[in-house]
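With one protein chain removed, the remaining protein chains of the complex are shown where they sit.
Chain nomenclature is as follows: A and B, assigned in order of appearance, with residue numbering initiated at 1 for each chain independently.
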Amino acid sequence: MQPNPTVFTPLLIAALVFFAWSCYRRFSLVTLGRGEDRFQRLDLRVWDMLLYAFGQKRVVAKPFGINHFVIFWSFVILLIANGEFLIRGVFPAVSLALLPPSLRHALLLAFDAISLLTLVSIALAVGRRLFFPPSYLNTPYVKARSFEAFLILAFIALLMLAYFGLHGAEIAMGEEEAAAWMPVSSFVAKVLLAPHSSLLIPVASFCWWVHAVVLLAFMMFLPHSKHMHILTAIPNCFFASLGKPNTQPREEFTRGSRYGVSEVQEFTWKDLLDGFSCTECGRCQNACPATATGKPLNPRQVVHAIKTNLFVNGPLIQKGGKPIVPLIGEEGEGTNTEDTIWACTTCGACLEACPVLIEQMPKIIKMRRHLVEMESQFPEELLNLFENMEQRSNPWGIAPTERTKWCSTMEVKPFTAGETEYLFYVGCAGSFDSRQKHVSVALATILNEAEVSWGILGKEEQCCGDSLRRLGNEYVFDKMARENVRLFQEKGIKKVITQCPHCFSTLKNDYKQYGLELEVVHHSELINDLLKAGKLNLSQKVTDLGRVLFHDSCYLGRHNDVYEAPREIIAAATGAPPVEMERTRNNSFCCGAGGGRMWMEEFIGTRINLNRVEEALRKNPDTICVACPYCMTMFEDGLKDKLAGQTRVRDVAEVVAEGLR
Amino acid sequence: MTEPKKTLKKPRGVACLVEGKCIACGARCQSACPVNAVEMNDAGEPVIITEKCIGCVKCVKVCPAQAIEMYFTPEEQKILDELMKQGAAVEEVDEEARAVAEKIAAYSGVWVFVEQTEGEPAKVSWELLGKGRELADALSVELAAVIVGEKVEHLCNEAFAYGADKAYLIDAPVFRHYRTESYLKAVCHLIDTYKPEVVLMGATGLGRDLAGAVATVVKTGLTADCTGLAIDDKRNLMQTRPAFGGNIMATIMCDKFRPQMATVRPHVMAMPVKKEGATGTIVRESCEVREDDILVKVLEIISDKKGRDQVDVAGAEFIVSGGRGMMGKENFAILQDLADELGGVVGASRSAVDAGWMPPERQVGQTGKTVRPKIYVACGISGAIQHLVGMQDSDVVIAINRDKDAPIFEVATYGIVGDLFQIIPAITQRLRELKQQKSK
Partner (left out) sequence: MLVVACIKQVPDTTQVQIDPVTNTLVREGIPFIVNPYDTHALEEALRFKDRFGFRVAAISMGPPNSEATLRKALALGVDETILLSDRCFGGADTLATSNVLASAIRRLQEQEEVGIVICGKQTIDGDTAQVGPGIATRLGFSQLTLVDRIEHLDREKRTIRVRRKLEGRHEIVEAPLPALLTVVRELNRPRYPSVPKRLASQETEVKVWSNDVLRLDVNAIGLKGSPTWVNRIFSPERDKGEIIGDGVNDPVATANLLIDRLLSKDLLAL
């Protein structure tokens, strides 16, 4: 079958021009974003790209992701076939026939097999969307059974069918010397086409044109659909955050600046690229605790809103105009409501789920920054928190003089530079919350038992500012962080123990931006090390806690990859590894208190902590073990609400201290 | 040129700060220093510039905390000791003090302002008559009630029954409602005319409104919210009151001005025994105040008892709060009964609100209302920190909880471990009984 270059060439050129123009239109929008350096450590970036984009690491984490893996790699390999197809359409003399026969045969075999595989995958994908679409594929604006999705699937299917039709016809006509290497096409030739020899030429011609038209249509459609991710996902993985996005960038507080994001062009170019990379797979939506409990927040929708907002407003802004669709405002496509923005617990489940490494949560915090710093607009409960933090450096506004009350029953030394090894950064909950004070005492007992050199800051200790930063009050966080960094440097503090994953992550990750390099350990890590090194010996096995279940704290696990330490010490103390929840480790479900949600009411939907408590209770635990003061509070409250008073909540340190008695 | 036998000149010394005693009262020493020898540091403590000090002792005298003393060199000390031996320390006569003594001698008597709203007296006034009696007796002067209003003559006899010797009465239609301007004129008129040495008023909204104005006009000292009053050996009123949010008690003096004015919180002084039939002198006064001159108008007085639907938890004086331990919405009725008896309102913890037992505007705590009632009764509230921060500034916290380890007991003034469904009705019942006994 010989293509007709005089007809095809103009078509191809037109399609290419349209494609290029569309890409230009789209990608020039990305350049509206603010600058951001995402070019450091190219080696790591290439690795991330290979792992997540080409290796599809996150995609295949879910079983159905394998289907996508197949389609993706088919697409990559068939690029050669399609490339040849297009070139040959213009220059009929240029074809795979120019390659050594063995290589050509191998390629044709691969194309043939892969095309069949793709066809099967497409059928599965269609079937899934039609007959058993998971709920997380739907949002108010994008549906599982969307026309677009089926159109794309139809395009791919048509390409495959046309491929077989074309090659089948050629084989049937005896024009294909490599027929033996093309089993599927040969099958089509033999079974379907051979009986109709008169139709072979029209069929071949028809299939060629179907293939050609669909291919060009696909290309032209690409930049205008969610399948733009085919173009953007790979660079997006390349430009992804190098570390875990467990911290937010600093803001420079100079006069005349704007803080946070209220209009789409105030995002960085990477934020906007994220919008273009979203595959609408719904995995973030499926993982999000806010979405799961009926809050208006859906991380996928946030990204979708940024994308659609950019599509509408971007061209206007390019022409020097003003945006017409608000980024933050009343419910509507392209707009995030304030309720959406405040619902986030910053648990990072979305970050962990996204196959193309989109950073949803930091975008939400950027919008919070705008609301807090520019508009002073936030849920009224937060006013108390903000004032307390600024005035008394703790969320409850308790007098700093009471910071040492937790250790009134024991002797605790102040941290002394040069003498003390570890600073025990007690944290606000550990200092003031009567429940968490027990954990502080348990941990202090353990440290003494293991003869660790430790001390506290006492009344000088200040809140780390975690809640403020996650709530977008960067201005006050910045002040507090500078204070703390100055204090730490003055005191010559190098090593810090925390009992709160929020302090842990803030001191460890956020304060780095202020030039403070600390060795921060969460108490579960330190206790584990002490046990392993034989410095801490338990006098008895802890048996009276019964069946112990462990709940992963987001800021310990997902945000900082500490999963094993708490489990190992529970195992060491009780003699058995803890019972795992259904959603565990990096798939853990937030307690509902992170991201400053601890200080807000939960008026909308059901309660996140109850969702998690119910999940825990399904495992019939006697003790729920936590490693975070927020989780402690949320579980204690949830269990009382569920009238499950017989189930206890214990911090890992308390479990170990039990073994010291 | 040295004279061998010169009379010893008394060395004056220089002032110096006693470590750790300064209370940062507000730079009294600095203000007192005639030669600007006192500078204040950031902590509010004085730094005395020794070279400038002339040893006048003014700062020593003015310091409320005895944080400044005179320093003498060893040689000076020797001379001082020598002088002591000679017994030559002659008290310097203070001209200023004499003038003050003369001025204050013109004032005599203890007065209590009797507060009333539409003829109904405020109980604190009678409590003050009780205390006023003590003070008057200590001073050997008479105790008078000041009664201003319209058709309030009946209050005179009541004042006598509570211990007043005399009642100054200003009764005119213009005084029907309390208005600062009219009452101010009336009270100032009486003070100018009769010159009392002590004037007491209730530390109520009305009393504090009036006292502040009166003290400004008569240019005298006023001490607010006193919890203790006594007479010192120089016939001055010692006024003790909480300061710094109740973290500190301070005794305040107003020894150079008269009258000495104080407001006293209700329920602080004991209610005196009422002696029915006691009599006294009624001094009727009139005061030139015309209705046309008083432009402030009281349009309406709304008793809080009427609007039950609009419950103001944040401003309530008595709060009975329920938590998860209430077990259900219907059980809040027993809290309402108790609140009614106390004249207070029902509040709730977050979990009770979450459970839908109480509306969100009743919520006390970090994300709800911050309250400072006189009495806060926490029923079935475990006392999570989120709740504690909303109510821990209450004057008295009463906690009733089944769990003796509940953190609420850590902040409770009085705790009862037990079943709130038995205890609360018993408290309500007891209050009712006592009230009935009293009314009989």
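To be clear about the criterion, contacts are C-beta pairs under 8 Å (C-beta built on N, C-alpha and C of every residue); 3 or more make two chains touch, one makes a residue touch a chain.
All values reported here derive from a predicted model rather than from experimental measurement.
Undergrad: Which displayed chains does the hidden chain touch?
TA: A, B
Undergrad: Tell me which residue among B:Val114, B:Leu129, B:Ala159 or B:Leu222 touches the hidden chain in the full complex.
TA: Considering all chains, including the one not shown, the answer is B:Leu222.
Undergrad: Of the residues B:Val47, B:Met84, B:Ala105 or B:Ala426, which one touches the chain left out of the display?
TA: The one listed residue touching the chain not shown is B:Ala426.
Undergrad: Considering the complete complex, identify which of B:Pro74, B:Gly245 or B:Gly356 is in touch with the unshown chain.
TA: Checking each option in B:Pro74, B:Gly245 or B:Gly356, the one touching the absent chain turns out to be B:Gly245.
Undergrad: Based on the whole complex, identify which of B:Met84, B:Ala97 or B:Val396 touches the chain you can't see.
TA: Reading the full complex, the residue touching the unseen chain is B:Val396.
Undergrad: Given the full complex, what residues of chain A touch the hidden partner chain?
TA: 253-259, 372-376, 378, 380, 383, 386, 391-392, 397-401, 459, 475
Undergrad: Contacts of chain B with the missing chain: which residues?
TA: Contact residues on chain B toward the absent chain are 20-28, 30-32, 36, 40, 42-44, 62, 64-65, 67, 117, 122-123, 180-181, 184, 204-206, 208-213, 215-217, 219-225, 238, 241-254, 256-257, 266-268, 270-271, 295-305, 312, 314-315, 317, 342-343, 374-375, 395-396, 398, 400, 404, 409-419, 422-424, 426-427, 429-431, 434-435, 438.
The rule is short, and it goes like this: only the chains that are shown with their structure count from here on.
Undergrad: Spell out the part of chain A that touches chain B in their complex, as residue ranges.
TA: 381, 384-385, 395-398, 429, 432-435, 599-601, 607, 633, 636-637, 640-641
Undergrad: Chain A touches which residues of chain B in the complex?
TA: Spelled out, the residues of chain B in touch with chain A are 324, 351, 354-355, 360, 366-367, 370, 382-386, 388-389, 407, 410.
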